[in-house]
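With one protein chain held back, the other chains of the complex are shown just where they sit.
Showing chain A:
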Amino acid sequence: MSSAVPFWRAAGMTYIGYSNMVASAVRKCLKEPYRSEALGREKVHFTISKWSDGKPEKPTLRTDSAEE
């Protein structure tokens, strides 16, 4: 890991994004009964909207995409 750090940091990823990618790689290595169970824990769903000048911008939906 220590050698990989500068690279993903340079790509604009945070540690969270990096660990998520690693985690999903590990989940994909699992065998079947555990695999689908573990993949079920990867579901992402929320809406996020940034605010500027006291008004919300159009909300964006983040769904089922662990990485950007």
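Assume contacts are C-beta pairs under 8 Å (C-beta built on N, C-alpha and C of every residue); 3 or more make two chains touch, one makes a residue touch a chain; residues count from 1.
Here is the rule we use: contacts and distances are computed from a predicted model.
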Chain excluded from display, named as in UniProt, from "Small ribosomal subunit protein mS29", "Cytochrome b560 subunit of succinate dehydrogenase", "ATP synthase subunit gamma, mitochondrial" or "Interleukin family protein": "ATP synthase subunit gamma, mitochondrial"
Residues belonging to chain A that touch the chain removed from view: 1-3, 5, 9, 14-17, 19-20, 23-24, 41-51, 53-56, 59, 61-62, 66
